[in-house]
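Every protein chain but one is kept in place in this view of the complex.
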Amino acid sequence: MCGIIGIYGNPEAARMAALGMFAEQHRGQESCGLAVSDGKVIHLYKSMGLVKEVFTDEVLKTLPGYIAVGHVRYPTKGAATKFNTQPHLVETLFGPSYALASNGDLVNYDQIRARLEAENVYFNSDNDGELLVKYLAWQIIAKNKDVVEAIRCLMKDIKGAYSCVFCTRKELYMFRDPLSIRPMIWGKNINGDVVVASESCVLDILDVNGRSEVPAAGIIEVNADGVKVIGNNPAQYRQQNHHSYCVFEHIYFSRPDSYHFGENVFEVREDIGRKLAEQDKGLEADCVVPVPDSANFMAVGYSAASGIPLSLGLIRNHYIGRTFIKPEQTIRDESVRQKFNVLPNFFKGKKVVLVDDSIVRGTTIRKIVRMIKLAGAEEIHLRIGSPAICYSCYYGIDTPHREELAANRYSLEEIKERIGVNSLKYLDMNSLRECLKEPDEYCYACFDGKYPLEKE
Amino acid sequence: MCGIIGIYGNPEAARMAALGMFAEQHRGQESCGLAVSDGKVIHLYKSMGLVKEVFTDEVLKTLPGYIAVGHVRYPTKGAATKFNTQPHLVETLFGPSYALASNGDLVNYDQIRARLEAENVYFNSDNDGELLVKYLAWQIIAKNKDVVEAIRCLMKDIKGAYSCVFCTRKELYMFRDPLSIRPMIWGKNINGDVVVASESCVLDILDVNGRSEVPAAGIIEVNADGVKVIGNNPAQYRQQNHHSYCVFEHIYFSRPDSYHFGENVFEVREDIGRKLAEQDKGLEADCVVPVPDSANFMAVGYSAASGIPLSLGLIRNHYIGRTFIKPEQTIRDESVRQKFNVLPNFFKGKKVVLVDDSIVRGTTIRKIVRMIKLAGAEEIHLRIGSPAICYSCYYGIDTPHREELAANRYSLEEIKERIGVNSLKYLDMNSLRECLKEPDEYCYACFDGKYPLEKE
Amino acid sequence: MCGIIGIYGNPEAARMAALGMFAEQHRGQESCGLAVSDGKVIHLYKSMGLVKEVFTDEVLKTLPGYIAVGHVRYPTKGAATKFNTQPHLVETLFGPSYALASNGDLVNYDQIRARLEAENVYFNSDNDGELLVKYLAWQIIAKNKDVVEAIRCLMKDIKGAYSCVFCTRKELYMFRDPLSIRPMIWGKNINGDVVVASESCVLDILDVNGRSEVPAAGIIEVNADGVKVIGNNPAQYRQQNHHSYCVFEHIYFSRPDSYHFGENVFEVREDIGRKLAEQDKGLEADCVVPVPDSANFMAVGYSAASGIPLSLGLIRNHYIGRTFIKPEQTIRDESVRQKFNVLPNFFKGKKVVLVDDSIVRGTTIRKIVRMIKLAGAEEIHLRIGSPAICYSCYYGIDTPHREELAANRYSLEEIKERIGVNSLKYLDMNSLRECLKEPDEYCYACFDGKYPLEKE
Partner (left out) sequence: MCGIIGIYGNPEAARMAALGMFAEQHRGQESCGLAVSDGKVIHLYKSMGLVKEVFTDEVLKTLPGYIAVGHVRYPTKGAATKFNTQPHLVETLFGPSYALASNGDLVNYDQIRARLEAENVYFNSDNDGELLVKYLAWQIIAKNKDVVEAIRCLMKDIKGAYSCVFCTRKELYMFRDPLSIRPMIWGKNINGDVVVASESCVLDILDVNGRSEVPAAGIIEVNADGVKVIGNNPAQYRQQNHHSYCVFEHIYFSRPDSYHFGENVFEVREDIGRKLAEQDKGLEADCVVPVPDSANFMAVGYSAASGIPLSLGLIRNHYIGRTFIKPEQTIRDESVRQKFNVLPNFFKGKKVVLVDDSIVRGTTIRKIVRMIKLAGAEEIHLRIGSPAICYSCYYGIDTPHREELAANRYSLEEIKERIGVNSLKYLDMNSLRECLKEPDEYCYACFDGKYPLEKE
């Protein structure tokens, strides 16, 4: 889970990029970085922290140029360091020459890295993005390929999810894996500046009107001559006819004001809510309460379909960030209270339909349920806006090992008991597919284990 | 607008205080501070920044002790410095001896400061909190008063809004102005630790069960002997029989999961929404959309009363903080887009009831309206959950000078035109009073100019 | 071992003080500090590091005022912290009010501290200077004494060596222990600015012409009315008729361009060299070589008296500072080479008179001798410009515990063997006395154990 951005053409490319990264901050809050070219040199700045903390006016002034490649990174264990932060830059005798930011995970990272190291290519991180940019630089420098050829070689050799923005000192390239696993959208603003990002809400803030998906296996080259969309037949790189869009972007990751793969996120979520309500015919309750913010629109949909009034009974503290203040012995575990609280007196005696987007380990929802019960709720009916998660993701979502997933450790009944609710229902797979316009174009591997690409 | 906290009894008082300050972070995001006594010395740490940024584990370790006094500060022009940050500490030959944090503004600051300076008392800030603690220290040191006597003198001499937490090396005191303008609530947790804060949601996170308002002109002394509530007759300090609770706490400031002055904030807001709907009988619209987050519950109430469906059509970016990334010449003003965005395709052709809590200068709502119109809304009917603001506040709310208030510059019709909506209605004063259980106990000066205390 | 400075009258007092502290930097290289009063507030800055590193232009700008009290501190184990750095400042309700810097150690520190702590006076360091300023502040604040009375009480109560500069917001005071153990000299420059310091070389750099010793038990008060020398009869505070000037100031501590207690340091050192030569009648050698820099003038005197040519055969690296770069296993111990080196080919086949000022533990001189022998010297005759050190100092010199002193662990013959020289001679006590104009006015306790004040 990360967010990427690319800008071409604006003399304040760094500033535009920072603005855009801020709009996709929810995709990665651990660290962020920007590489900016002024046509002669690529300047780089990256740091742990949020966009608005890292990219101050002072820092932005050190990043002159009209081409920008940026990245926001999601916290993952062990590797949350500045070294692993993207973009990665390749320096040569001719100066800082190539930079790349990517979203998605590779499935044959180890194989490709070993191959490049055998050719003496140097790595200073364990990050996928570095592998991608070093691979391209090696094709360009050591194999004398041009950039488009180098990217085509990459698409043949490297397997996995990758939505990439790559720049040389004078050009910006965007390209995307043949399955289009992670989102990637681009367009031009009124000035003709080109913008590419992970979510459409970034294009909103940057006032970009015309927008398109970067096509599967497509390469888009942007330079002084304009924009050239280089279509590749994705079939030559993959073994199936359809895309493998990540369905979890709709369920959880993306902002509700974004659209992906031809669908509005908020509408998919409202539809999920409606489907959940349909599964619940006859349930009597006083209110539908979402776990904010990801389940808000699911609750809206549930309420609309069921007629049970929507209540914002859980309040989320938005100042929560990377770090929890961890109380020690003397105070009992209130970490969930740092993030959520209940309205005073609201739940007393109520029958509640509680809607959440998914269950991973099940620890947070258990604490939320306990809090609502302490607040006096009479019944809690938990509804989950996705099927049970039984498989890990290899393409960029930070799901735990299979054995840690609640759905693999316990039966539905056991989960219900552990969480402490009166009833528990997941969205079934068919209903989920009915919420999508092109259900065959999505990857559901975390639910059904049908991986479009195996881990090598 | 600020938030205060006091802790007595917990060996990790600093950690508890930080946890509580985090829950009232919305009351002040510019800077924060903590003074902690271990019975021998009062340690102090304050800094610009958010609680979770400032009070890291490393800093908390430097603040051992069982008595804590903390503060979060609201950004105001010119004075957003570390010097003006609370708590203020008085050092003497006998060590760091007294600390205080306060919420509220004084109306005779200049007079009292001149009087103390004439006595050679030293000031190194322009902050109300420093005046209060220096006044008390001067009564104690130079006039040989005990603490309770000193506070009583303060209540006679100093006019204004002040909800205060004061500590010596061994005792914690809470006290509040005779009109109880700003909120202040206290209680004990299961361990017997005493907690006092600006909002009840702080007591939730700290697991405090029994709660009470600090009484008007009341003094609460906490020390090794326990808690002593020293009731004062507030009448001896004021000229009216009732309180002057700040009504704006319900309308805008407080978290919806707090309650103040005997009322739940979210219920007052829902009632306001209902009243707005009652004023609108016959209005036809497709959806009710709140300006998030302060107007959310007003929109809930409006929707419930009118039957027009609630839609969360505006999305707020919660990563927005103190600083906006300011684009320069090349990008047109999109600062409102940094904070808000619209759902894609949502507004097209819709008749919208847009609910906001209040209008101060009217600049932000104007930009929001323009954004919704660009998104294709057919009609926008703006409803404001409070009467028109025509007067500045002297008691701690950062309202601009009277001449900058929209309601003083333009007629209702003009405001409607400038904002660009099809209709505009404020909540009328009677309706507002009907939303409150004890309407006579509130201050409405920002609406009607009836100040309970004149500026001296 | 420390250096003090006081300035009164110059609008750039901080700058003058820093200039002067730089000239007495050799008295303390660990940390330094300055307290500066502008008549209303005393500003303080202190830090680990050298004067020229700490007191940059930027820092000096934060120290406006016409009264300055400064200090350079010698590195001692365990206590080389910013907290223990002088000057110490007393804050009161009336602002930062009193500051003091002192040179010398007290012999009844523990007793006085206990007494003040019993009165609740607060300490945040273990430093003598803090005791002195807190004692004075306590007499002034709690006992209502005026400053001169307070200093007189101090002279009665506190025993030890103390050359002190003390300031209030409007006045500068200098005072000195009745035995005048540590040096202290003052004067006025051409503008009438008053300067007081530990060494006369400070008065040189600040262009001060008339100079005087601060008299034993004397108090000098400087304020808007001018300078008032308040003579005390030192007899009332001590049990002997004479001073106890530290003889080690002449032997080792002071810069050779300073004079103390009525004698030029370089002349005392030259006389010591002459006396050493007289003890050596008939010794044949090729050259006299000093261990630079403290023994330089002793070697000059030795050469003049003996006719053996002076050679600067040892070169000292003046970039050596607080920290040695410590090589680990792979390089043999060359720490002495970081500080000293020999001229190439110089020592080959030579008979050398090597002159050093004193032997404490004897470890450094042993390494120097080994280096000279490796360089090919045929004979080395070591001459020490002081008697054997057999006793620790209680008055401010950082000598080790008695058992670590070479002269207490080994016989003269053993020391000679361990150091590895052909002969070894100390200056005898009578000769040392003959080098001084007023030998009875000095303390020789480190040599003879006759302490003018016992440790309490």
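Quick notes on this one:
Labels for the chains are A, B and C, by order of writing; each one numbers its residues from 1.
Throughout what follows, a residue touches a chain if its C-beta (ideal position, glycine included) is under 8 Å from a C-beta of that chain, and two chains touch if they have at least 3 such contacts.
What you see is a predicted model, and the numbers here were worked out from it, not measured in a lab.
Contacts of the undisplayed chain with the visible chains, over the whole complex, involve A, C. Among A:T92, A:N233, A:N408 or A:N430, only A:T92 touches the chain left out of the display. Contact with the omitted chain, checked across C:N103, C:S198 or C:S258, is made by C:S258.
The hidden chain makes contact, of the residues A:Y8, A:W138 or A:F253, with A:W138.
In the full complex, subunit C touches the omitted chain through residues 10-12, 15-16, 18-19, 22-23, 25-26, 29, 50-52, 55-57, 191, 200-201, 204-207, 255-259, 264, 266, 296-297, 300, 304, 309-312, 315, 317-321, 323, 325-328, 330-332, 334, 337-338, 341-346.
Although one chain is not shown, part of subunit A still touches it, namely residues 41, 90-96, 120-122, 124, 134, 137-138, 141-142.
Heads up, the rule we're going with is that only the chains that are shown with their structure count from here on.
Remark: subunit B and subunit C have CA centroids separated by 58 Å (rounded to whole angstrom).
If you average the CA atoms of subunit A and of subunit B, the two centres end up 36 Å from each other.
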